[in-house]
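So the structure is just underneath, and the comments pick up after that.
Not every chain is included here, but those present sit where they belong.
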Amino acid sequence: MLQELFSPSVQHRLDLIGIFVFAISGALLAVRKNFDVFGIAVLAEVTALGGGLFRDLIIGAVPPAAFTDLGYFVTPLLAALLVVFLHPHVERIQTGVNVFDAAGLGLFCVTGTTKAYAYGLGLPQSAALGLATAVGGGVLRDVLANEVPSLLRWDRDLYAVPAMVGATMVAVCIRYDVLTPTASGFAALTAFVLRLLAMKYHWRAPRAWNRRSTVREE
Amino acid sequence: MLQELFSPSVQHRLDLIGIFVFAISGALLAVRKNFDVFGIAVLAEVTALGGGLFRDLIIGAVPPAAFTDLGYFVTPLLAALLVVFLHPHVERIQTGVNVFDAAGLGLFCVTGTTKAYAYGLGLPQSAALGLATAVGGGVLRDVLANEVPSLLRWDRDLYAVPAMVGATMVAVCIRYDVLTPTASGFAALTAFVLRLLAMKYHWRAPRAWNRRSTVREE
């Protein structure tokens, strides 16, 4: 039942949209790093599929969906192709990309949590893996591009928190047995909107309590 | 039997201690890299659980312990919290952290080797995987922080060798069927003490035989 939050075909279409927008973000970074067309394709694939691949390896769902469903594999290539030929336009519509990326974040944290729970993980771990599914591809993207993952940097707008909220909402719904498609959709929407707000108002997370370093407390 | 080197509850407590101290080292690096609180939590989790996660994926123990035992997952968060609020104090007690990290290294190389053998790997491979369990989290930590893994750098005190010695001792004990809890404890202790000595006396490994480059030998 948990697998059928959305009808399979709707679920699949949502997955492909999330994969597509994540691939766009990977391909754009590759262009900025001056990679060649194959580097662009590789970074698009890794960004789009990395999070789900990690999730599937952890829960033992092998071969991972990324290697069984041809659509998952081809979609990032289309995104890469688009970026190779249209990247000035794609960059110009960076806002649009950010919106889609936020949508992908919302979708992936929900489907990641649900799939992890369906494979027998506990609820907190399912939420954690949902979060990892949503942000994992971006981390791999930045590692391959030899940059500090933007997930970890304090000078970037909140990214993990919206996904964390969405994943937690799903876990709570499962706990109280009220995970309807509507509830799932609402969780994804919440994560999506939170991420949009974080970008609009530049919400950032605090760093370690540095000031304490000048205070003696013993 | 091999699984019961220590009584399960003792084993579990030792694991948690190892996880805690590794998480501290990850969180401290995150503070130095100026990451926000979520980045600190992520780096703490990755450092503490990365080695064991890799081991469990290799031997097919999925879902990995890191995702089934809630204590494994929560402990790094506590360590991260501690570092966020007390990091000047934690840094001031860097020596203490190093000692605990050495203890974690000793524990993980022993439990990693034992678990790998219990899952059917050969002895040399079990020792290698025990070594990977002990050092893997630190390597992931450094890769995510976009630094050259300190494991690989020549200008750092020996880190892999103590773990290698501990893992090899365990493998030899298994080979001659004398792997008692005492023997395991002794192996962990040896690795621990070797690491302490390496830090105290700045033992370092040689680099490639550079001088030969000026010598013609044909």
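Before moving on, here are some points about what is shown:
Here the chain labels run A and B in written order, and each chain numbers its own residues starting at 1.
One rule holds in what follows: a residue touches a chain if its C-beta (ideal position, glycine included) is under 8 Å from a C-beta of that chain, and two chains touch if they have at least 3 such contacts.
Here the structure is a predicted model, which is why all the values come from computation and not from measurement.
Within the whole complex of this structure, the shared sequence is present as 3 copies, and 2 of these are drawn in position.
The criterion applied here is as follows: only the chains that are shown with their structure count from here on.
Superposition angle, subunit A onto subunit B, using Cα atoms only: 120 degrees, a multiple of 5 between 0 and 180. Subunit A and subunit B, compared by their mean Cα positions, are separated by 29 Å.
Interface residues of subunit B, counted against subunit A in their complex, comprise 30-31, 33-40, 42-43, 53, 57, 60, 62-64, 67-68, 70, 73-74, 83-89, 143-146.
Considering their complex, residues 57-60, 116, 119-122, 124-125, 128-129, 139, 143, 146-149, 151-154, 160-161, 204-209, 212-213, 217 of subunit A touch subunit B.
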